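With one protein chain held back, the other chains of the complex are shown just where they sit.
Let's turn to chain A:
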Amino acid sequence: MSTTPSSPLHLAVALDGTGWHPASWRDPVARPRDLFTAGYWADLVAEAERGLLDFVTFEDGLGLQSTHRLQPDGRTDQVRGRLDAVLLAARIAPLTRHIGLVPTTVVTHTEPFHISKAIATLDYVSTGRAGLRVRVTARPNEAAHFGRRTIPRLDDYESPAAREVLTGLFDEAADYVEVVRRLWDSWEDDAEIRDTATGRFIDRDKLHYIDFEGRHFNVKGPSITPRPPQGQPLVSALAHRTVAYRLVARQADIGYVTPHDPGEAHSIVAEIRAEQEAAGRAGRPLHIFGDLVVFLDDDPAAATARRERLDALAGYPYAGDARVFTGTPAQLADLLQELRSAGLSGFRLRPAVLGHDLPAITRELVPELQRRGVFRRAYEADTLRGLLGLARPANRYAATATA
């Protein structure tokens, strides 16, 4: 993927609760009582669409949110509880027209057959705007919600034992995505023929068994859902370390990474490109997006003060996996341009307080980027693939048939 200065900058927003700061729900603009209503999410996505953003992601998990990496934390002073992200995205789809909708799915405990048809259907209900963010979980408590497998406690991710478990989970995730993708291709685009002369509704030669056989599971196919409008909805994943970079390189269309400066961005991009090459996917379009938590105010001191006030309410200084930016929209635009020249093609911004920082993105950052000539002034495509400059892929089975 070329990242020449003339190529457009892509911008997504990650939606989670009332925002990414754990005390965001206490901000007067937050609507914590509305979190479990469709209207709340519809308003957020409408705002993102007003800002011409490429897509929104919806966070999800198979257990209560926690400040602890491995277990529930028993806290009562932060947002807890959430709705299924795929359903949420589907609920919003008919209310929007252009913006991409990318729900999170935990692949460790769910069925690729189910998620394949769910995302294909999200693509139908949004007429071509669906994506998927795959997530691996090593939390023992989430495994206990399913009772089908136990996952050992990985206190130190870098120990050899932990690495082995993580590698297993990520390999399984790669197989999962492979199954999902094959199922999307398991119907050729023109499989439905409605041939009244012969009485055949479909041409069954254009439906394919995927016959996936892997270490973790086998899946026969074909899908029960015809190939979705985009052919292949976009697959994305968040990645912080080599095992995850490998998953991104092998199976994703978009990887979210968390560099803290341009130098780090450069080396992460290099590592992912090398993994792509090793996986035989060199040159395949793959967007690498930088993730940033953002506090945006016209006055940098106001942003810092806001962050400090929320930290005080939370009882600890917030620091997550991603860099936390506090400053003005113009300063953020500078940073994004700088990171972009390190090889990132876009950004997934995580608003610290959705009610405040999302409108700051759509109403101030976006116009700033437009002034600089690096961001769209109108939606130029109807599909998420189109917005990201990705072609509709050929069907792997149709290609084999005609080869």
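Criterion: a residue touches a chain if its C-beta (ideal position, glycine included) is under 8 Å from a C-beta of that chain, and two chains touch if they have at least 3 such contacts; residues count from 1.
Methods note: contacts and distances are computed from a predicted model.
J.: Unshown chain, UniProt name, "NtaA/DmoA family FMN-dependent monooxygenase", "Extracellular solute-binding protein", "Sugar ABC transporter permease" or "L-serine deaminase"?
T.: "NtaA/DmoA family FMN-dependent monooxygenase"
J.: Looking at the full complex, which residue from A:78, A:236 or A:326 touches the chain that isn't shown here?
T.: Answering carefully, the residue with contact to the hidden chain is A:78.
J.: From the list A:161, A:224, A:282 or A:301, pick the residue that touches the absent chain.
T.: The single option touching the absent chain is A:224.
J.: Taking the full complex into account, find the residue in A:50, A:204 or A:260 that is in contact with the omitted chain.
T.: A:204
J.: Taking the entire complex into account, which one of A:9, A:52 or A:88 touches the absent chain?
T.: Selected residue, touching the omitted chain: A:88.
J.: When the complex is taken as a whole, what residues of chain A touch the one chain not shown?
T.: 23, 25-26, 28, 30, 32-33, 36-38, 61-65, 72, 74-84, 86-88, 90-95, 109-114, 117-118, 120-122, 124-125, 127, 141-142, 144-148, 187, 192, 194, 196, 198-204, 207, 216-222, 224-226, 313
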